[in-house]
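For this view, one protein chain was removed and the others were kept in their places.
Should a chain be cited, it is by its letter among A, B and C, assigned in written order, with residues numbered from 1 in that chain.
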Amino acid sequence: MTYDIAILGASGYTGAELVRLIATHPQMRIAALSADRKAGLAVAEVFPHLRHLNLPKLVKIDEIDFTGLDLVFCALPHATSQSVISRLPADVKVVDLSADFRLRDPDAYAKWYGKPHAAPELQQEAVYGLTEFYRDRIRGARLVAGTGCNAATGQFVLRPLISAGVIDLDEIVIDLKAGASGAGRSLKEHLLFSELFENVRGYSLGGTHRHLGEFDQEFSDLAGRPVEVQFTPHLIPATRGILVTAYVRGDAETIHRTLAEAYAAEVFVEVLPFGAVPAMKDVRGSNFVHLGVVGDRKPGRATVIAVLDNLTKGSSGQAVQNANLMLGCDETAGLMGAPLYP
Amino acid sequence: MTYDIAILGASGYTGAELVRLIATHPQMRIAALSADRKAGLAVAEVFPHLRHLNLPKLVKIDEIDFTGLDLVFCALPHATSQSVISRLPADVKVVDLSADFRLRDPDAYAKWYGKPHAAPELQQEAVYGLTEFYRDRIRGARLVAGTGCNAATGQFVLRPLISAGVIDLDEIVIDLKAGASGAGRSLKEHLLFSELFENVRGYSLGGTHRHLGEFDQEFSDLAGRPVEVQFTPHLIPATRGILVTAYVRGDAETIHRTLAEAYAAEVFVEVLPFGAVPAMKDVRGSNFVHLGVVGDRKPGRATVIAVLDNLTKGSSGQAVQNANLMLGCDETAGLMGAPLYP
Amino acid sequence: MTYDIAILGASGYTGAELVRLIATHPQMRIAALSADRKAGLAVAEVFPHLRHLNLPKLVKIDEIDFTGLDLVFCALPHATSQSVISRLPADVKVVDLSADFRLRDPDAYAKWYGKPHAAPELQQEAVYGLTEFYRDRIRGARLVAGTGCNAATGQFVLRPLISAGVIDLDEIVIDLKAGASGAGRSLKEHLLFSELFENVRGYSLGGTHRHLGEFDQEFSDLAGRPVEVQFTPHLIPATRGILVTAYVRGDAETIHRTLAEAYAAEVFVEVLPFGAVPAMKDVRGSNFVHLGVVGDRKPGRATVIAVLDNLTKGSSGQAVQNANLMLGCDETAGLMGAPLYP
Partner (left out) sequence: MTYDIAILGASGYTGAELVRLIATHPQMRIAALSADRKAGLAVAEVFPHLRHLNLPKLVKIDEIDFTGLDLVFCALPHATSQSVISRLPADVKVVDLSADFRLRDPDAYAKWYGKPHAAPELQQEAVYGLTEFYRDRIRGARLVAGTGCNAATGQFVLRPLISAGVIDLDEIVIDLKAGASGAGRSLKEHLLFSELFENVRGYSLGGTHRHLGEFDQEFSDLAGRPVEVQFTPHLIPATRGILVTAYVRGDAETIHRTLAEAYAAEVFVEVLPFGAVPAMKDVRGSNFVHLGVVGDRKPGRATVIAVLDNLTKGSSGQAVQNANLMLGCDETAGLMGAPLYP
């Protein structure tokens, strides 16, 4: 069976990544593509690398006939999604890639995003899209909220450790290194080639990054008590990829065993042998996550390193994985491409 | 039907790229992998990005039982291939990725590679592997010689133009820009990150690059007279990708039309609208070739730009495309992945 | 003696490069810095790398008192310079880094820049700023027009060859590779890190790049007849640097000797031994130009490779060199810093 899908916001990087993944998906067909400012253009004019595909033209959202569509990927900017999605037909499944439905608590949303949510009833309904941990609820959901790419990476490290109670909940530091594509195709000075090349810069330091809203929500839920991590993201001179270095307290071998057991049955999560750590490029362009654990000379401390591709597993790949579950396809359909290396 | 294949030389970049492509190929199964110096290791120890695949261990070539294998990809260093292939069972099909069987003339081989060929009878038998132009002969071949990645890029520009007689055969300049992966994983000073980063360097200038042997052979054959091009390759600070800027004499619109017609039925070759040119990254990680033609203010001159990924269409993708033909699979099987962008 | 200078347009890359060079200049003192949109800010807020310097605040141009200033560097956008400079006091020397005064012929200006020149009398007065070739006139000039960075690179290759009559004037191809900083700090999609990284793209192809106006003017003047070159610039994934590959007709050794003799007494121009070619990074961050000549297997053809740093020798270093001459300082003052490698 083939499912007709639409991608709203197809002229951004996550939109293009959705097209890339769906292009070889055995059961999805791209029926409509929207891009407000580029409406009227062919996809190849915006993304020449997709020239070989036979795709519909880019249109404005209100030109799309949603009747008969099975699922909509919503890759619109934050804050735009909530109003667009609330106007979609109630029987269309939606995978949202924005930040709009990640936080369940209206107050938390208002705190981290600076204004009240425009569709609080949808906010309640939305299922958090970290597939490996919300699989059953995603299967039956109408609206799935894609996670933040940074937030996803940190959770792959910490969720099993918090659940198993093997680390100190008050002593968690997440030092994160991320490529530029996570910031999208927007024209900002610090994203210029000349600025970022041969450069590294920390940003949103000291507990101000919005993905902390997700960490707080998810970790506190898991722990049954408030958990606040320290989190410092850094922009590095790479396009794709996130590497998290997490500093935790607990027995390193127990931590490793906990992760290895938690992910033993997961297709997309690989836990390396104890003492080995992954490099960022090991998963580039793929839906895989690699995790490694090392002990420290200071007893009772461990370092966990996790890597994923922010545009794939951190965003569009995760979205396809969730859509697969929602549509009843094989969860891995379209997602088994190996990383591009070198 | 599933075909059992082996990859000899699996610890290099073209070997890893073969594994990547074959991992999602619907009809090929990797039965054996060799890597002389890394024999005994798991693939994941050499290429962690392939960790998720269930692959055989790396072994020495003489540990492989070739009985029952349908096809062998030979990704060994130049000069090694000829002796290894001459010892393979006569009924095993072979796609060679080295330079050993690209030149049909023993004298030309000796001239460009500095010593006599060790398997001249195989040299005669080998079919040149530029699929789009040798498709029929490749289908029936036992041994196909993968082209040079630079040589492939230049030929996609020039073959149709030479065949159609629409350019001056004595006035062809090929200025080529290539990423570092074409040089393989070998430890050479100029390939160090600190050396190549923020750098561009010409190499093998003035008519000394070995891929000129292929250009001379193919272009002279097509033209029915000797054709010698000028050719300057440059190493640029990128990993994958080749961009050729070809300066030719002829009517630009005729040149464009000739290319558009020549490739109209080709799945992997896209000719852009007249006046538009491709960027190198438009095909990264894919088996596609993009071509663009512009005129010049000097009448009767045109510039053609071609891009491909040296490891995919320039090497391992081409090899799989040829293997598909040799085994009777769909020519595009395993090769329709869209480029990775950004 | 110390000279007081001002830099107009100090918030762009050429402005920052002027500050960098003048910071250790033994005879220049920065008395004023303008930056229209960033007026009121400290330099360190716009360019943190200049934090250690004791510099005046950024102001609007009309806040500057030009009385007593010895020289003004004008690093404003194209078309802005002509109106600003025409309003400066007549006794202030000016080194302009924009394109506004490079072309002497009003018609040529109108052709290449699409509108009439706003200060045609200044256009006549301006001296073309390629120091090594206009040294005497620059010494006595009030207004010196900095050359295009691409135009400078090509001229270092071709001027001595045209003057000496050792190459065919109708058969010149300039294939140029340039880093992103030449395009300045402007917010354009193709200058984003994610777009340019791992990418190469040709631009302004087929005889449309504005620096052709300079090539035409200078080469035709030298030759005493119209000379039109073919010119293809490419944007490469690097920040600083230009590498020109020039394809010319003539005897390669004669060409080499001609260049070696022409630059024998020049401090900033190095001609490599015959057959050797420079790499782009060999001059990064410096005022040096390196040139190399190789022959070709096709008799009567040669390839010349030239490299310079677009922001230094191609722009701000050249400007300081010219200012040194205009002020009576040693021509090399402030400019002898060795390249930054790696």
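Here is the rule we go by: a residue touches a chain if its C-beta (ideal position, glycine included) is under 8 Å from a C-beta of that chain, and two chains touch if they have at least 3 such contacts.
Given the structure is predicted, the values throughout are model-derived calculations rather than measurements.
Identify the residue among A:4, A:125, A:228 or A:251 that touches the chain left out of the display.
Answer from the full complex: A:228 touches the omitted chain.
Tell me which residue among C:234, C:290 or C:313 touches the hidden chain in the full complex.
Of these options, the touching residue for the absent chain is C:290.
One chain is left out of this view; which of A:56, A:77 or A:342 touches it in the full complex?
Missing-chain contact among the listed residues: A:342.
Check the options A:35, A:99 or A:277 and report the residue that touches the missing chain.
Of these options, the touching residue for the absent chain is A:277.
What residues on chain C make contact with the chain left out of this view?
13, 16, 19-20, 23-24, 47-53, 181, 197-198, 239-240, 267-268, 270, 272, 278-279, 281-286, 288, 290, 336-342
Considering the whole complex rather than only what is displayed, give the residues of chain A touching the chain that is not shown.
Chain A touches the missing chain through residues 173, 175, 177, 179, 194-195, 197-202, 205-208, 212, 228, 230, 232, 234, 236-241, 243, 245, 247, 275, 277, 279-281, 284, 294-298, 301, 303, 305, 342.
Which residue numbers on chain B touch the omitted chain?
Answer for chain B: residues 13, 179-181, 185, 187-189, 191-198, 237-239 touch the chain left out.
Criterion: only the chains that are shown with their structure count from here on.
Closest chain to the overall C-alpha centroid, by per-chain C-alpha centroid: which is it?
B
Let me have the rounded angstrom distance from the C-alpha centre of chain A over to the C-alpha centre of chain B, please.
35
So how far apart, in whole Å, are chain B and chain C when each is placed at the average of its C-alpha atoms?
The separation of the two C-alpha centroids amounts to 39 Å.
Any chance you could list the residues of chain A touching two or more other chains?
13, 181, 197-198, 239
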